[in-house]
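Omission of a single protein chain aside, the complex is shown with its protein chains in their original locations.
Labels run A, B and C following the written order; every chain starts at residue 1.
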Amino acid sequence: MIRVSVVGATGYTGIELVRILQQHPNVKITSLTTRSKDPKDIEEIIPTLPKNHGLTLETFKLNKVVKESDVVFLALPHTQAMDLAYDLYKKGKTVIDLSADFRIKDAQLYEIWYGKKHTKKLLLGDAVYGLPEVFRSKLKKAKLIANPGCYPTSILLGLKPALENKLVDFESIVVDSKSGVSGAGKKLSEATHFCTVDGDFKAYKVNQHQHMPEVEALLKKFSGKKVSIAFVPHLLPIERGILSTIYLKKAKGVTPQKILKAYKEAYKDEPFVRVKPLGTFPSIKDVVRTNFCDIGIWSSARSKEVIVISAIDNLVKGASGQAVQNMNIRFGYDETLGLV
Amino acid sequence: MIRVSVVGATGYTGIELVRILQQHPNVKITSLTTRSKDPKDIEEIIPTLPKNHGLTLETFKLNKVVKESDVVFLALPHTQAMDLAYDLYKKGKTVIDLSADFRIKDAQLYEIWYGKKHTKKLLLGDAVYGLPEVFRSKLKKAKLIANPGCYPTSILLGLKPALENKLVDFESIVVDSKSGVSGAGKKLSEATHFCTVDGDFKAYKVNQHQHMPEVEALLKKFSGKKVSIAFVPHLLPIERGILSTIYLKKAKGVTPQKILKAYKEAYKDEPFVRVKPLGTFPSIKDVVRTNFCDIGIWSSARSKEVIVISAIDNLVKGASGQAVQNMNIRFGYDETLGLV
Amino acid sequence: MIRVSVVGATGYTGIELVRILQQHPNVKITSLTTRSKDPKDIEEIIPTLPKNHGLTLETFKLNKVVKESDVVFLALPHTQAMDLAYDLYKKGKTVIDLSADFRIKDAQLYEIWYGKKHTKKLLLGDAVYGLPEVFRSKLKKAKLIANPGCYPTSILLGLKPALENKLVDFESIVVDSKSGVSGAGKKLSEATHFCTVDGDFKAYKVNQHQHMPEVEALLKKFSGKKVSIAFVPHLLPIERGILSTIYLKKAKGVTPQKILKAYKEAYKDEPFVRVKPLGTFPSIKDVVRTNFCDIGIWSSARSKEVIVISAIDNLVKGASGQAVQNMNIRFGYDETLGLV
Partner (left out) sequence: MIRVSVVGATGYTGIELVRILQQHPNVKITSLTTRSKDPKDIEEIIPTLPKNHGLTLETFKLNKVVKESDVVFLALPHTQAMDLAYDLYKKGKTVIDLSADFRIKDAQLYEIWYGKKHTKKLLLGDAVYGLPEVFRSKLKKAKLIANPGCYPTSILLGLKPALENKLVDFESIVVDSKSGVSGAGKKLSEATHFCTVDGDFKAYKVNQHQHMPEVEALLKKFSGKKVSIAFVPHLLPIERGILSTIYLKKAKGVTPQKILKAYKEAYKDEPFVRVKPLGTFPSIKDVVRTNFCDIGIWSSARSKEVIVISAIDNLVKGASGQAVQNMNIRFGYDETLGLV
């Protein structure tokens, strides 16, 4: 049994964390915190909690969190986690940070995309990028885990086998992603008003989303070279889920069967990645409220095109579920414990 | 005042036609027909009609339609319009066919994609493809108008200036389209059950949608060469609207300004195409229930990528609105008459 | 041709007004105003306007509006219209006020329910309640029209024939109403965030909605006595529309046929009220984007219960469409002009 705190328990990823952790057999939730001076009852924030849940929401106090926790999840807005992560790290706590603050190793790049100076650059080297399908062995000993972004999770799992096995051209990668509204967080804006979103669909941050450098850093690792992508995210009129449609060009001599085999092979022991038969494709509802990433592939002997479609729940495999998966790895538990 | 019939007035495109025509100042609707032997009251099908609309729905009878109409709209399923179009054409009626039956000039290609023999090949040469932005002058005298598909309308208007002006590579065109459910028609299926669609999003007919040859035929016309596209349509959990995100590679020496200028120029006199400022993009709600096609462009001096996003209402500019626009052109009316 | 201004053109009712007025054959829109010092382009607010619409959005200036208008629509929040209505009224303009400020004749009651002192009580007597089905003859000469609330429109049209003809007990009236989110206006709140509303449904202001006194005042007029209702409004996860389910008890000796006849009779010449056959009921989609109020009745010889269900579009018959209907009446036009 480990003692777990969630800092920032009232946002969408915080709420999802509490829902998962509260059913985890090896976890004791010791504190749930908010920046508010006058916290609401937690069941006002998460009405689906069981009766007699025994949880309370408190104003954040560092000492209390340090004293009561083995692991601390930070579910804070980008740029607001770095200092706190450092404080907790120094006190010997395992930190799982759901913000972007330690995902990009290159501080300068971080500063360009997130518009704020990185005050804890020295920690960037110690942070492990929390994509278990890539960094599982490092995660076992990680003290600071930078939990991946939602778009990057869907894109990187969709691209890894193709790039590592050099099955496709690296020059021509198009990623068209669609996300539910919870990906934009709880902050009020005209863009997330029900009357704006209902019945609508649109692109945003066209080819300039802040998740692009996070993706491209990993693609370099997969392929051994600098790889650029064209990337357009879109807003779906649904609450949860991301579907990424990825367009690739087959490398010379590659067959559809070879591609499928590479994907099957890459993920055969992965508990949360499911590769579908050639020519069949995932839908968001296949994975919503689960920690799965489902992948479908189109490829034909007569065509250069290769199309990979991946689907996740942005709040689960794209955030809080993956964070718990990382915790399980870090503490030596069965990786699927407490996750569906 | 022209006398107008709609054959197949109970499907989504038929309903939309009746709604538009019923407010058109120069149109007298003379018959609305269905294949049903026992037609319902039209206001059961279209409850939003005004009181005392004076319209009735009748079982289709060729002679009556011929006698009462100057122009006949065919809003029938694909493969079921060709014979009827021929009968009406022979009787000297102007026919506007909303099905796919006369869109593809190459009968063999039609037969591959639509799985049925084309019984009226001789008429294919006379049919004019009803995209006013391309074929306006021919449409003025057309006797048989093949109204374009919904996806092709959004894609072709998005690509025409780029291809005609050779602003992009012809080898690398990716089209990622998303459509509302009405595009799938009224036929019942598990795929269109509310509980399936609500909260979901998925791709279908990945790189093998029957609209691909229709698109590629026009792209050849625009560019002067055979052009292929990668094309994935997706199903949005909304009733109406299509948004197509098109990924292109800039040709050598082309600037973003040059691209924008070409689009602005191409559509400056078009009443229903609106080109947005560089870096701004349409949303489906901007065009829903209108005959507009809105277009936004991303291009940067530092990048090879060019991204074009176009939005239409699949039932209006993608079907019935465009059909009425074609009727206006054909009968010498102001092209916007009766259209919003 | 009359000159029309809309004060407050950027809220949902303002937008709907502009959309309707802009297609009205006898109207010239002379000014659209906002309280903002730096108004956006009107097509950013209403992207579905036709190309070359010629409209601009301006900061409100009283003198300009007075000079340029025959009729002024006030589409302002409750409590913010009274002073302005007075100024315009004094200058001899016809004022159609879509707020609640002149709907309740009893200023004290207004102050209780709207929490603000009524500064223009003297005008209350001159204001005509803009429900054409009740006050048509007064509306023909009205100088200040208090356009009804959305819930009251649906409820009053559903109750009028039953009460005027004493077909039901006056002691036992239950009204269960359900409204789309646009009824709550454009203001941002957690309650109207997409992720809150999507997939949800709930009651609000249970038996204490500010529309209750407005309803009860009219019910007194219909019945000749003080009548109370139980009233619970609910929030539907849709953009537009209100459906009110009204539960009544049949008075002695009344038959279902008598009830139906009374409703048919009451509304037989009304262009925008449609009474359905006994035992059939309206749905919101039957009336959405129209100025109709549809009414269905359940009554049985074996039961005391009478159930009346009425449906409107809250932004059309419940607000801006009805306002234009009132304008048509006031200026002697065909009442349906410009309305669907």
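Simple rule for what comes next: a contact is a pair of C-beta atoms (placed from the backbone, for glycine too) under 8 Å apart; a residue touches a chain by one contact, two chains touch by 3 or more.
On a predicted model such as this, the values are computed, not experimentally measured, just so you know.
For the chain that's not shown, point to the residue among C:Leu157, C:Val275, C:Ile309 or C:Ala323 touching it.
Spelled out, the listed residue whose C-beta touches the missing chain is C:Ile309.
Using the touch definition from the top, which of C:Gln210, C:Ser283 or C:Thr336 touches the missing chain?
Within the whole complex, the residue contacting the unshown chain is C:Ser283.
Of the residues A:Glu16, A:Glu133 or A:Asp286, I need the one that contacts the missing chain.
Touching the chain that is not displayed is residue A:Asp286.
I'm checking contacts with the chain that's been left out. Which of B:Leu49, B:Leu88, B:Leu123 or B:Val181 qualifies?
Hidden-chain contact among the options goes to B:Val181.
By the contact criterion defined above, which parts of chain B meet the unshown chain? Give residue numbers in ascending order.
Chain B touches the chain not shown through residues 12, 181-182, 186, 188-190, 192-199, 237-239.
Tell me where the left-out chain touches chain A, residue by residue.
So the residues of chain A touching the unseen chain are 23, 47-48, 50-51, 199, 271-272, 274, 283, 285-290, 292, 294, 336, 340.
Over the whole complex, note the residues of chain C touching the chain we left out.
172, 174, 176, 178, 196, 199-204, 206-207, 230, 232, 234, 236-241, 243, 245, 247, 279, 281-285, 288, 296, 298, 300, 303, 305, 307, 309, 311
One rule holds for everything that comes next: only the chains that are shown with their structure count from here on.
Between chain A and chain B, tell me the centre distance in angstrom, where each centre is the average of that chain's C-alpha atoms.
Distance between chain centres, rounded to whole Å: 39 Å.
Taking each chain's centre as the mean position of its Cα atoms, how many Å separate chain B from chain C?
37
Just curious, how far off is chain C from chain A if you go by their C-alpha centres, in Å?
47
Where in chain C do residues touch two or more other chains at once?
Answer for chain C, listing residues that touch two or more other chains: 199.
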